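The complex is shown incomplete by one protein chain, all other protein chains being positioned as in the whole.
Chain IDs A, B and C follow the sequence of writing; residue 1 opens each chain.
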Amino acid sequence: MLRYALRRGGWTVVQLAVLSVVVFLLTDLLPGDAATVDFNEQAGLDQVAQLREQMGLDRPAAERFADWAHGLLTGDLGTSLVGGGPVSGVLARSVTATAALAAVTLLLLVPLAVVIGLVTGLRAGSRTDRVVSAVTLTLTSVPDFVLALLLVALFSLRLGWLPSTWVGADDLWWQRPELFVLPVAVLLARTVCVLSRQIRAGTLTSLNAGYTVQARRLGVPPVRLVLRHLLPNAAVPGVQELARTGDHLLGGVLVVEAVFAVPGTATALVEAVQNRDVPTVQALTLTLAAVACLLNLAADLVSRRLAPRTEVLR
Amino acid sequence: MEPVIEVRGLTARAGTAVLLDRVGLTVAPGEVTALVGPSGSGKTTAALALLGESATGVRLSGEVEVAGTTVVSADGPARLAPSVRGRVVAYMPQHPAHALNPARRTGSVLAELARLHRPGGGRRPAAAGYAAEALRTAGLPDDLATRRRFPHQFSGGQRQRVALAQVLVCGPRAVVLDEPSTGLDTVARLRLAGELTRLAADGIAVLLLSHDHDLVRAVATRTVLMDRGRVTAEGRTADLLPARPAAPVPAPAPGPAPSPGGGRAALHARDLSAWLRPGRRGEVLRDVTVRVPEAGCTAVVGPSGSGKTVLARCLAGLHERHDGQVSLFGEPLPVLRHRTPRQIRGVQYVWQEVRNSFDERRTVLEQVARTAVRLRGLSPREAERRAMRVWERLGLSSEHAARHAGSLSGGELQRAALARALLAEPAVLICDEITTALDEVSTRAVTEEITRLREGSGTAVLWIGHDLRLVELLADDLVVLDAGTVVDHGDRRAVLSSPRSETTRLLLRSRHLGAAAAGGTPTPYDLRREGQPHS
Amino acid sequence: MSGRRYRRTATGALLLAPPCAAALIGPFVTDSPIPSEGMPYARGDGHVLGTDALGRDVLALVLRGGASALGVACAAVALAFVVGAAIGLTAAASRSRWLDDLLMRPVELLLPLPSLLVISVVGVGWRGHPVAVALAVAALNVPAVARLLRAAAMDAAGGPVAEAMRLQGESAARVLIGHVGRAVLPVAAADAGTRLGSAVFTVAAANFLGLGLDPTSPDWGVVIAASREALFVQPWAVCAPALMLVMFTVGVNLLADGLLPRGDGRGETTRGKEQAWNR
Partner (left out) sequence: STAASGSSSPRKGGSLRAAFPGAGVKETMDPHAQRQFVDIARHKAVFDKLVELDASLRPVPRLARTWSSDASARVWTFELREARFHDGHVLDADDVLHSLARILDPKAADHLAKKSLSSVDLPNCRAVGRRSVEIRLTRPNAELPALLAMTGTAIVRAGWDDPRHPVGTGPFRFVSFTAGRSFVARRFDDHWNGAPHLDEVRVLSAESEARGAAVRSGEVHYAHEMTPTFARSVEHDSRVRVVATARSGVQGFALKTDRPPFDDPDAAMAVKLLVDRERLVDVVCAGRAEIGNDLYGKGYTYYPDGLEQRERDVAEARRLLRRTGLLGKTVSFYTSTASDSFAQAAHLFAEQAEEAGLRVKITNGPPESYFTDVLTTGTVTNHRCGAMSIPTYISERLLTESPQNATAWQRRDFDEAFAAAQAVTDDEERERRYGSVQQTLRDRGGLVLWAHPQWLNAVSRTLRGVKEAPPNTVDWARFDTVWLD
């Protein structure tokens, strides 16, 4: 296990290194650069040229990348081309909000999805199952931006129960739990449905597996049977899905961040791409990628523990 | 004594088929009752009914009472049936490989069961004590390493014992064991016999379902005979299954009886080493040399977990992590991926755990017939015709042919798998414990078919099996494997009469179950030697 | 097929019919580009579903916009599955570790690439190109599909059934398609259902955020995005295309659930699990 974890860890480092090159190339491929974008609608071409020189964008790409990589190795994420501040500051500010949102979502997601998945899986075909499955299926099929708009329209504008956005929450958002309700609800809606369907499928297969049947024959009572014998096997696809969900939560909550004006990583990343702010894009992407890698690693380790046989497969 | 299990008029139907027809039997505490009958006679179905269970599509009716609780009534399983499971009756299934949870460590499941069913088991040390005791009784070491293993880290025979330990740790009043001796070497089987007698002596009611008449004779006081879903006889074992003549008829080596070691080598493996994980880690075979002459039969025996299956898979080209040379009629034989159709046809392999090798989506006959289509270029119609012919010779009916693997009994499938290999008309046939689920009639059909092949087509046979009686019947040469190395080899008669290694002697000494009572229980193997440590 | 399953399939087909019909037939019964004739966000006024921001008939937009909305998503998912299945199944079936590594390592490399970055880069760099959007969405899905199918195929491809087939002289292709492919089909179909849904949303979300197609294109996602402000002024402009998307994804999922063979009582995957023990 340790050996496996170390090998996977090493591979993650390689992955991140290659990714940084890919990301650099991708952003470099984009039309325009930080200087053109920065002076859009404000200044003429000569001013743009001057700014470009100041930002060092007139140097060859390889040189810029080397500089950046050198900085990274010495623990310096560089300075933002646009704001002029350190990238680490941008990172710190945006990561906290998203991480908080993701954490709250995950905290609710896991028990909810497990319970729904188990109940529907164990009662497959029953009325409960059909009703819950229909609801989850429909919820997975509602685009999250439509859902977000509807929730805001109902709970903030019509009923006035909940704040509609994080505008003006400043850095005090963590003191105001009501800010989390709607964004988390939108984030949960789809993920709970997808995850619980996975767990339902896993439950169905392990429900009929020989080991479950045998455990029942040996008199293991139902609740224990489900939690100790069935769930570990049923959870394998769920754990993998969860890793992807975590990744999605950290990087893909753009719609939610946009609608609720949450100052998070997704917003920061899109903005950085639009600004062609390469150092910021790099830092954000690598952070997200590193988190994704860690989540995948964790998921693989857990799956490996849950389904240890895979180690012999190759 | 008051019987623990009482069955009256038990009937099981699947569709229009009647699987059990008004079966009645009783199992009393303090003795071993055997349920014996040909393959497919309904033993497993009856045993499951004792727990109020049945396979999907099977309906139960009749009356089953276990320790005063009604488990099956006239209209199917009773409501209280679940309450007897584990605590009162514990069942060990026919294919224990299926019954072990791949995600749970052996020890934790045992402790859990102990906590559930044993008085005072709620306390951790007590539960651990029960678990250790169950492991020891089942013939496994009770050390931490074993308790921390996952099921896939055991060999076929070891998994059988893990399943047995799970049954024992519940401390039930009655145990139902479905073919507990399949896949066990003679030593382990002897131990098992001893265990069963001891269990009975402790006042537990034991119901033994087995084809292994020697085992039944050795341990069972009473026997119930079944045939086609009916109880045909019931009584003292000694009356129903009279003991065989002391020395089993050593059938003369069949056929042309080529001079030992003589004849052209059909299959020859030299200095074969095999390992489980990349980088030669987890070595399971070391420098094994096996030779199977044309029309000859070489048997491979050895304790459970000694590497027989791995050897067979190397020869069949399925296990790729090996080195050394394998040749077919002198021509080097690569791994399966690189074999030509002619070479594939030349070497055929019959699986040990056969259920897994059938596809659930196609009928069994369809799958069996494919061999002839692909390897002999026959038309599908012709192939099915030939398949049916082999099929019937092995004692299967055409009614079985249209079914899917899931609804065939263990023995039926085993024969289907053999038919699948035979349709290739191979030059070399590798049989990995293919009679473990067969009754004597079917076994005879199988051995006859093999003998016919050797005589008729000069097919060479590599026979893997624990049943030394069959080995004597079939094999010319004998190879004894232990912990992945050859410890004894040569002419079968020579090896058996003057064994050179301790392993062989041990296997031989344990072959007659009658000695069980006298000889006491042999010490369990050292697990660490059998299975490679994993971590 | 049981009654319930039949009903599910039928419901799925019913739900799928309107969006698919719109996507397939719509382009032939409407003008292109759709003329701007009415006032912005008018209701009634000769337009059954009112008009959009440009004064175009929403019904015409709904009829025209399916082809790209569903086309891009379907093409992306199809492409992702073709490439992902080729990689995943080959990797699972290959007995050599280096081929497996060769195929899977580059794919895994892409796995942590934030989808957001790819979408915004493609959105920013190749604005308004349905092909680019489809390629991007496909590229994002390939790693996940490949990994999923490889994992699902591992048991089947290495299990005794595949071995038995190979011992019967079946060709590699037949083992892969006839057995492994069939074994992973339920997994793949269920996954394709959700993936198609999320691809539709990825495209729609990209459009919603202004990273995707031309903002005047009749694509459903674009129309929803462009009209979202008018949710209370002219609800149909948002709801009609949104309903189409929802009907499509629900329909696809129901169909995937209902049509495909599942392991019966005994559970196929379970059987797969034990196979590893035997090797």
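Just so we're on the same page, a residue touches a chain if its C-beta (ideal position, glycine included) is under 8 Å from a C-beta of that chain, and two chains touch if they have at least 3 such contacts.
Keep in mind that what you see is a predicted model, and the values were worked out from it rather than measured.
Although it is not drawn here, the omitted chain touches the following shown chains in the complete assembly: A, C.
One of A:Arg64, A:His229 or A:Arg276 touches the chain omitted from the figure, and that residue is A:Arg276.
Residue positions on chain C in contact with the hidden chain: 33, 35-36, 39-41, 53-55, 124-125, 127-128, 210, 214-216, 228-233, in rising order.
Listed by residue number, the positions of chain A touching the unshown chain are 30-32, 36-48, 50-51, 54, 80, 82-83, 85, 90, 93, 152, 156-157, 160, 163-168, 170-171, 258-261, 263, 267-268, 271-272, 274-277, 280.
Keep this in mind: only the chains that are shown with their structure count from here on.
When the C-beta contacts at A-B and at A-C are tallied, the pair with the greater total is A-C.
Taking each chain's centre as the mean of its C-alpha atoms, chain A lies 50 Å from chain B.
Inter-chain spacing, taken between the CA centroids of chain A and chain C, is 20 Å. Among the residues of chain C, those in touch with two or more other chains are 97, 263, 265-266, 268, 270, 273-274, 276-277, 279.
Under the contact definition stated at the top, the residues of chain A that touch 2 or more other chains are 209-210, 233, 307, 309, 312. Touching chain B in their complex are the following residues of chain C: 95, 97, 159-161, 163-170, 179, 182, 261, 263-266, 268, 270-271, 273-279. Those residues of chain A whose C-beta lies close enough to touch chain C in the complex are 11, 15-16, 18-19, 22-23, 26-27, 29-31, 125, 130, 137-138, 140-146, 149, 153, 194, 197, 201, 204-210, 233, 240, 244, 247-248, 251-252, 254-255, 258, 266, 269-270, 273-274, 281, 285, 288-290, 292-293, 296, 307, 309-310, 312-314. Considering their complex, residues 4, 97, 100, 105, 108-109, 111-118, 120-121, 124-125, 144, 151, 154, 158, 190, 194, 197, 200-201, 204-205, 208-209, 211, 224-225, 228, 231-232, 238, 242, 245-246, 248-250, 253-254, 263, 265-270, 273-274, 276-277, 279 of chain C touch chain A.
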